[in-house]
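Sharing a structure with you now.
Left out: one protein chain. Kept in place: all the others.
Moving on to subunit A:
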(Lines give C-alpha, C1' and ligand atoms only; values in the text may rest on other atoms or scores of the structure.)
Protein backbone atom coordinates (compact mmCIF):
# COMPACT_ATOMS: atom_id res chain seq x y z
CA UNK A 1 0.00 0.00 0.00
CA UNK A 2 1.47 3.28 -1.10
CA UNK A 3 1.54 6.47 0.92
CA UNK A 4 -0.87 7.93 -1.62
CA UNK A 5 -3.42 5.25 -0.76
CA UNK A 6 -2.99 6.01 2.93
CA UNK A 7 -3.69 9.68 2.25
CA UNK A 8 -6.83 8.78 0.27
CA UNK A 9 -8.01 6.49 3.06
CA UNK A 10 -7.46 9.22 5.67
CA UNK A 11 -9.22 11.72 3.41
CA UNK A 12 -12.41 9.70 3.14
CA UNK A 13 -12.41 8.86 6.84
CA UNK A 14 -12.23 12.60 7.47
CA UNK A 15 -14.97 13.22 4.89
CA UNK A 16 -17.26 10.79 6.68
CA UNK A 17 -16.46 12.51 9.96
CA UNK A 18 -17.27 15.93 8.52
CA UNK A 19 -20.56 14.62 7.12
CA UNK A 20 -21.42 13.78 10.74
CA UNK A 21 -21.53 17.51 11.42
CA UNK A 22 -24.55 17.79 9.15
CA UNK A 23 -27.39 17.89 11.64
CA UNK A 24 -29.02 14.49 11.99
CA UNK A 25 -32.76 13.93 12.19
CA UNK A 26 -33.68 11.56 14.98
CA UNK A 27 -36.27 8.95 14.11
CA UNK A 28 -36.66 6.72 17.13
CA UNK A 29 -33.40 5.00 18.06
CA UNK A 30 -31.65 5.33 14.69
CA UNK A 31 -30.78 8.80 13.38
CA UNK A 32 -30.91 9.81 9.71
CA UNK A 33 -27.40 11.01 8.95
CA UNK A 34 -25.48 12.23 5.95
CA UNK A 35 -22.66 9.86 6.82
CA UNK A 36 -23.73 7.01 4.58
CA UNK A 37 -22.97 9.46 1.78
CA UNK A 38 -19.35 9.13 2.92
CA UNK A 39 -19.69 5.35 2.75
CA UNK A 40 -20.99 5.48 -0.82
CA UNK A 41 -18.43 8.02 -1.99
CA UNK A 42 -15.52 6.16 -0.40
CA UNK A 43 -16.48 3.01 -2.27
CA UNK A 44 -17.29 4.77 -5.54
CA UNK A 45 -14.15 6.89 -5.66
CA UNK A 46 -11.53 4.71 -3.99
CA UNK A 47 -12.68 1.20 -4.83
CA UNK A 48 -13.22 -1.80 -2.60
CA UNK A 49 -9.97 -2.10 -0.66
CA UNK A 50 -9.31 1.54 0.09
CA UNK A 51 -13.01 2.22 0.66
CA UNK A 52 -13.13 -0.53 3.26
CA UNK A 53 -10.02 0.82 4.97
CA UNK A 54 -11.38 4.39 4.95
CA UNK A 55 -14.51 3.38 6.82
CA UNK A 56 -12.55 1.03 9.10
CA UNK A 57 -10.34 4.01 9.95
CA UNK A 58 -13.46 6.04 10.60
CA UNK A 59 -14.61 3.41 13.10
CA UNK A 60 -11.18 3.59 14.75
CA UNK A 61 -11.69 7.35 15.08
CA UNK A 62 -15.04 6.67 16.73
CA UNK A 63 -13.60 4.03 19.03
CA UNK A 64 -10.69 6.13 20.27
CA UNK A 65 -13.14 8.75 21.47
CA UNK A 66 -13.44 11.40 18.80
CA UNK A 67 -16.91 12.93 18.53
CA UNK A 68 -17.33 12.17 14.84
CA UNK A 69 -20.82 10.70 14.90
CA UNK A 70 -23.89 12.95 14.48
CA UNK A 71 -24.49 15.25 17.41
CA UNK A 72 -20.94 14.83 18.70
CA UNK A 73 -21.37 11.15 19.46
CA UNK A 74 -18.41 8.84 19.72
CA UNK A 75 -16.43 6.68 22.07
CA UNK A 76 -16.76 3.01 22.75
CA UNK A 77 -20.30 3.44 24.06
CA UNK A 78 -21.85 3.48 20.59
CA UNK A 79 -20.52 -0.01 19.87
CA UNK A 80 -22.71 -1.33 22.68
CA UNK A 81 -25.72 0.60 21.44
CA UNK A 82 -28.59 -0.26 19.10
CA UNK A 83 -26.96 1.34 16.04
CA UNK A 84 -23.73 -0.68 16.33
CA UNK A 85 -24.79 -2.90 13.43
CA UNK A 86 -25.09 0.05 11.09
CA UNK A 87 -21.62 1.26 12.09
CA UNK A 88 -20.01 -2.15 11.60
CA UNK A 89 -21.72 -2.52 8.24
CA UNK A 90 -20.10 0.63 6.82
CA UNK A 91 -16.67 -0.75 5.89
CA UNK A 92 -18.32 -3.74 4.21
CA UNK A 93 -20.84 -1.50 2.48
CA UNK A 94 -18.02 0.64 1.12
CA UNK A 95 -16.21 -2.51 0.00
CA UNK A 96 -19.28 -3.76 -1.88
CA UNK A 97 -19.83 -0.36 -3.50
CA UNK A 98 -16.16 -0.34 -4.44
CA UNK A 99 -16.20 -3.89 -5.79
CA UNK A 100 -19.15 -3.20 -8.09
CA UNK A 101 -17.57 0.09 -9.14
CA UNK A 102 -14.25 -1.56 -9.96
CA UNK A 103 -15.96 -4.39 -11.75
CA UNK A 104 -17.90 -2.00 -14.02
CA UNK A 105 -15.14 0.63 -14.20
CA UNK A 106 -14.56 0.51 -17.96
CA UNK A 107 -18.26 1.03 -18.72
CA UNK A 108 -19.06 3.01 -15.57
CA UNK A 109 -21.99 5.40 -15.90
CA UNK A 110 -24.81 6.76 -13.80
CA UNK A 111 -26.76 3.50 -13.97
CA UNK A 112 -23.87 1.38 -12.74
CA UNK A 113 -23.09 3.98 -10.09
CA UNK A 114 -26.68 3.85 -8.87
CA UNK A 115 -26.62 0.06 -8.81
CA UNK A 116 -23.37 0.04 -6.80
CA UNK A 117 -24.56 2.64 -4.33
CA UNK A 118 -27.97 1.09 -3.81
CA UNK A 119 -26.66 -2.44 -3.36
CA UNK A 120 -23.67 -1.48 -1.22
CA UNK A 121 -24.81 1.70 0.47
CA UNK A 122 -28.39 0.70 1.23
CA UNK A 123 -28.89 -3.08 1.00
CA UNK A 124 -25.70 -4.07 2.80
CA UNK A 125 -26.17 -1.42 5.51
CA UNK A 126 -29.71 -2.56 6.22
CA UNK A 127 -28.80 -6.23 5.97
CA UNK A 128 -26.36 -5.84 8.85
CA UNK A 129 -27.92 -2.95 10.74
CA UNK A 130 -31.51 -4.11 11.03
CA UNK A 131 -30.83 -7.60 12.47
CA UNK A 132 -28.47 -6.12 15.05
CA UNK A 133 -31.10 -3.54 15.95
CA UNK A 134 -33.68 -6.31 16.30
CA UNK A 135 -31.29 -8.40 18.38
CA UNK A 136 -30.30 -5.60 20.75
CA UNK A 137 -33.82 -4.22 21.13
CA UNK A 138 -35.43 -7.66 21.06
CA UNK A 139 -37.78 -6.59 18.26
CA UNK A 140 -39.67 -8.78 15.83
CA UNK A 141 -38.37 -8.61 12.22
CA UNK A 142 -41.39 -6.61 11.08
CA UNK A 143 -41.07 -4.00 13.79
CA UNK A 144 -37.31 -3.81 13.24
CA UNK A 145 -37.80 -3.17 9.53
CA UNK A 146 -40.36 -0.46 10.16
CA UNK A 147 -38.15 1.36 12.71
CA UNK A 148 -34.73 0.52 11.32
CA UNK A 149 -35.17 0.64 7.56
CA UNK A 150 -38.43 2.18 6.32
CA UNK A 151 -37.91 5.76 7.61
CA UNK A 152 -34.53 5.94 5.89
CA UNK A 153 -35.40 4.73 2.41
CA UNK A 154 -36.21 8.15 0.98
CA UNK A 155 -33.14 9.79 2.49
CA UNK A 156 -30.89 6.94 1.42
CA UNK A 157 -32.30 7.01 -2.10
CA UNK A 158 -31.47 10.74 -2.35
CA UNK A 159 -27.99 10.06 -0.99
CA UNK A 160 -27.46 7.25 -3.49
CA UNK A 161 -28.42 9.58 -6.35
CA UNK A 162 -26.15 12.37 -5.10
CA UNK A 163 -23.26 9.95 -4.55
CA UNK A 164 -23.73 8.44 -8.02
CA UNK A 165 -23.84 11.82 -9.80
CA UNK A 166 -20.73 12.93 -7.92
CA UNK A 167 -18.92 9.63 -8.49
CA UNK A 168 -19.48 9.70 -12.25
CA UNK A 169 -18.16 13.26 -12.49
CA UNK A 170 -15.19 12.58 -10.23
CA UNK A 171 -14.30 9.56 -12.37
CA UNK A 172 -14.24 11.82 -15.42
CA UNK A 173 -12.22 14.55 -13.68
CA UNK A 174 -9.81 12.64 -11.46
CA UNK A 175 -10.09 8.85 -11.66
CA UNK A 176 -8.50 7.13 -8.69
CA UNK A 177 -9.43 3.53 -9.40
CA UNK A 178 -7.05 1.97 -11.89
CA UNK A 179 -8.05 -0.98 -14.00
CA UNK A 180 -5.21 -2.95 -15.48
CA UNK A 181 -5.11 -1.78 -19.08
CA UNK A 182 -4.96 -4.23 -21.93
CA UNK A 183 -1.60 -4.28 -23.65
CA UNK A 184 -3.14 -3.28 -27.00
CA UNK A 185 -4.42 0.03 -25.66
CA UNK A 186 -1.15 0.95 -23.98
CA UNK A 187 0.71 3.61 -25.91
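Here, a contact is a pair of C-beta atoms (placed from the backbone, for glycine too) under 8 Å apart; a residue touches a chain by one contact, two chains touch by 3 or more; residues count from 1.
Following the convention adopted for this analysis, contacts and distances are computed from a predicted model.
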Listed names "Glycosyltransferase family 2 protein", "Assimilatory nitrate reductase catalytic subunit", "Biotin transport system permease protein" or "nitrile hydratase", matching UniProt entry of the absent chain: "Biotin transport system permease protein"
Listed residues A:8, A:92 or A:126, member touching the removed chain: A:8
Touching the absent chain when the full complex is considered, from A:57, A:100 or A:149: A:57
Where the unshown chain meets subunit A, residue by residue: 2-11, 13-15, 17-18, 21, 26, 28-29, 41, 45, 57-58, 60-61, 63-67, 71, 73-82, 136-139, 143, 158, 161-162, 165-166, 169-170, 173-174, 176
